[in-house]
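Not every chain is included here, but those present sit where they belong.
Here the chain labels run A, B and C in written order, and each chain numbers its own residues starting at 1.
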Amino acid sequence: MIKLKITIGYKEGVEDPEGLAVKNSLKLLNFGNVNSVKVLKVYEILIEDTEDAKKEAEEMCDRLLVNPVIHDYRIEMERV
Amino acid sequence: MIERMDERYPVYRIRVRDMDESQLMEISKSMGLALNREEMLRIRSYFRDLGRDPTDVELQAIGQAWSEHCCYKSSKYVLKKYIVGIDAPQVYLVGEDAGVVEFDDDHVYVFKMESHNHPSFVEPYGGAATGVGGIIRDVLCMGAKPIALVDSIFFGRLDYPYENLQKGTKHPKFLFNGVVAGIRDYGNRVGIPTISGITYFNNFFLNNILVNVGCIGICKKDDVIHSRVNKVNENLVLVGGKTGRDGIHGVTFASKVFDREENVERTAVQLGNPIIKEPLIHAVLEAVDEKIVDGMKDLGGGGLSSVVGEMCLAGGVGAEVFLEKVPLKESNMAPWEIWISESQERMMIAVSDENLQKLMDIFNHWGLEASVIGRTIKEKVLKLYYNGIKVMDLDLSFITSGPVYCRPYRIKYPSQVILDTIPPEPSYNEIFDKIISHLNVKSKYSVFSQYDHEVKGNTIIKPLNGKIGMGTHSDASVIKPLENKYRGLAITSTSNPMLTSLDPYWGAMSIFDEAVRNLVSSNAIPHSMADNLNMGNPENPEVMGQLYEVARGLGEAARALGIPYVSGNVSLYNENNGVSIPPTPTLMAVGIVKDIRRVITTSFKGFGNPVYLINETRREMGGSIYYDILGIESHIVPKVNLVELREISSMILKAMGKRYIKSCHDISEGGLAVTLAEMSMGTGIGIDADISSIEFMRSDFKLFSESNTRWVVEIDRDYENEFLNLMNGIKIHKIGYLNDNGILRIRDGRRNIIKKDVEYIRDLWGGSIE
Amino acid sequence: MNNGGIRVAVLRMEGTNCEEESLNSMKNVGANSEYVHIRDLINGKKNIHDYHMLFFPGGFSGGDYVRAGAIFASMIKGPLLREIVKFIEDEKVVLGVCNGFQVLVELGLLPGIGGVMSEKPQAVLAPNISNRFECRWVYVKIEENNCKFIKYKKGDLISLPIAHAEGRFMLPLDREEEYLQDMIHKKQIVMRYADSSGNYSGYPWNPNGSIYNIAGICNEIGNVFGLMPHPERAFFRYQHPEFTINGGKNYGKNVFEGIMEYLNKKF
């Protein structure tokens, strides 16, 4: 089996209301030293062994998980 | 050719006076102005006369003001000719950000619908969300409390093969899920119910989706705020979100043909922030209530540039603005960026010195930014400063004198060759199943159940009506806007790309007819509409021809019925790789419900009640779901008789007033068969129907024709005679009686055609559309 | 007391968005209700002890980012929790609807096993099993309960609207049975999702996958009540989806009337 780990976040310059809200809340909770908050999502996908896991992961991103206009993503793989 | 004006700040002078045409066009392109040759020449000659060169800020401001989005340069002429200025006593105020119409003696309702097509195609989630945010501001800035949202959304078919997609284009499923999620997350978070809309699939929209969102609000007559400032020395206060680089060139973006390479400008993409909007609504309404707001407008396309220019122009004053006073998200923005940024969640308020502090206190209390960024002046010019440097000094009349084009148009009459193929008679039980599970007939439950359509507790008719756990589609949704009054508003949205693509004129009439039908079904008096015209590339004369025909159809219908368009929106350049979408007008229609306790819904109510079909059925199968499934072409589309529409509507309302009618549903996509099935599913009550009394034709045409101006009504059995007397002179056909065995049975005389369990129909109709 | 009548604070912050109908519901049963921004409580401009009831309304407080109700709860936990505990010990009323219920659970005020509040949450309203926001009407059946103001009888079947994405009531897996039995024993379970005939069924009748079909619970004392359905949207019969069929029912009103009766008697 292969474990794909796809990490997705907003591109630089896309303002994320969730990150902003978390940052503001943390500040109000007296974490005064918080500078910025970025929220990422990780999909850990277990697939059967295959030749081209990387390509498959990319296709998953393309079809379902990611919009390249606003998202950056990173794929990691590991045989398990 | 370009010269820096100041060492410290990025401000430039552009030497347009010395440029030749190709250099001018180069500037238009490199600065993202989206202005064409004539427009650039006009700018050059203006500055030659003035004896100086413009700054980059000035050029950007002109680019914004002359964009299609802001000045309607291609459509103004057509709109004037057909759509606007329809005389009707209910109109209270038009021509501002949203239409204002009389609700009762003390109140008006305010509404508008707007497209957000291009941004939603590029980024479905953020595009749709900011569309909702923008339309809310349009209503809010009139001083009205937003009370409901509408979304009409159009995509390619969800079963489209991935392999066939254009490179770089997202699949309809991705776009659909993203758009619905964007509307859901924004609408639900800001707490305004999304109560009505359209969900439509057709490969017309594979490469250019449509997202049309509408908002309606309610307001005391005394509280209506104009989108203008007409006093000198007023403070211009920018409230709400901060200004960032986001959304720059969103407006000029909408004036261009869609071509992926060039237009994927990330800066035009925003996600919107409902958690700023929610308190912003409270704060603005509080300020309105305090009567300290002298003028207000939302920042939408064109940002500060548009809002300051338009408010001043409308009020007959000028303004001085100090750009360094604008609160920024990023510190290093250039002045021109600040001036035209389209960052969301911002409004401009004009307030006198005397009331300024009060206004600031209100926004402070809600934890929102509010900054005085300038003042109005007597001279009708816009003067802009950035840290002491004058970066703009232009006559308002020049900036706002955008070009108006009378573009060449060619009307392609579809009926030059009339095609009308007639299929062999089908197997009825089979074709019925296909129709009821057609993507555009199926239940849209999986969409509207994701929208909180009941927040605020005022939604009386919801998108789904009937018994809990069952339920069927409603024709219009009804809300009760005032706490202490039973008067209500019915809201619906209609469109039919199949018909408008075959025949823009009759198609437009059809969607008008459907809007009226939906309102009447709910016991609402059709009152006013907003039109949203989604069209292809206007530089193509055939597309302009479609615009003329659509506008002509909509205009004629509205005049005949006395129902005005009080606001609207034109979205052009819906084109991809040279293929324009078919003309797709969408309407948002509003009706008055005199007493919400008397609303009528589409679900069948009582065993033994007789059921009637109102008005004539014709073999007009062009654009029907039936022919779509069979893959058959016909140019014969449903026509509309406006006199009949007016008269029958008023008779039905009269019958409802006398309580003869227990349920009512109009006949639209899928025809009579679908209407009966939908009425059954609300409560699980079946019907024994005989269609032999309908005009003589083959049974499939009777059942699946989409002829206009027709309704099915369930009559209280105790009032059948009274109903018949009242409807004297109108063509009505008794269809049958409601039964108590949960079966939909249709025969044509002695011939049995369809027999289905209502629960079986629900399984087909109610399954997920994904 | 009763000189200023029964005073109700409808708490709000950015994104709470059901405060209007919440306020109206209490107003319409005779309470003297007002909106109170939590900022005014935190900075001491207003005092919760001036009220008889704290109403945590529905909505998307703080955008529901992080987790539904988490931001709201974290904002008031430090500065106000002790006061709220005293408020509860005074046997005043705390009501949380939908997002408000989520806040009460995040605060550790519900279920409140072993005390008025727990240091850490003992339960959670997790994302719906359908993974989507759902707005529709459901049936709930009333349990034998010790809530001080529920007038419905055990076994009553009523219908109410829901509108949430995170309503799946869950207890810690390793203590699920223990906590659940404890709650049953102490009659803290007030209402459970059921089908139209009153049977406890799975999805879609149980709209979110809550264990034991739990829709609403109260604390041990019976004066803190949280529920996912929206009684304030079922206050008038014309709000009911069957209004045009059978005249509809206003099942939600009863909840607010019960609260008023209790408070009037007590204070």
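To be clear about the criterion, a contact is a pair of C-beta atoms (placed from the backbone, for glycine too) under 8 Å apart; a residue touches a chain by one contact, two chains touch by 3 or more.
Because the structure is a prediction, the values reported are computed rather than measured.
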Assembly formula [one copy per chain kind displayed, counts for the whole file]: A x2, B x1, C x1
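Simple rule for what comes next: only the chains that are shown with their structure count from here on.
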Whole-Å gap separating chain A and chain C, where each centre is the average of the chain's CA atoms: 34
Multi-partner residues of chain A (each touching 2 or more other chains): 17, 21
Residue numbers of chain B (touch at least two other chains): 274-275
Chain A partner contacts - residues on chain C that touch it in the complex: 62-63, 65-66, 71, 74-75, 78
In the complex, chain B residues that touch chain C: 184, 188-191, 274-276, 278-279, 365, 367, 448-462, 464-469, 471, 480, 483, 596-597, 599-601, 603, 605, 663, 682-683
Complex contacts: residues of chain A adjacent to chain B: 11, 13-17, 20-21, 63-64, 67, 69-70
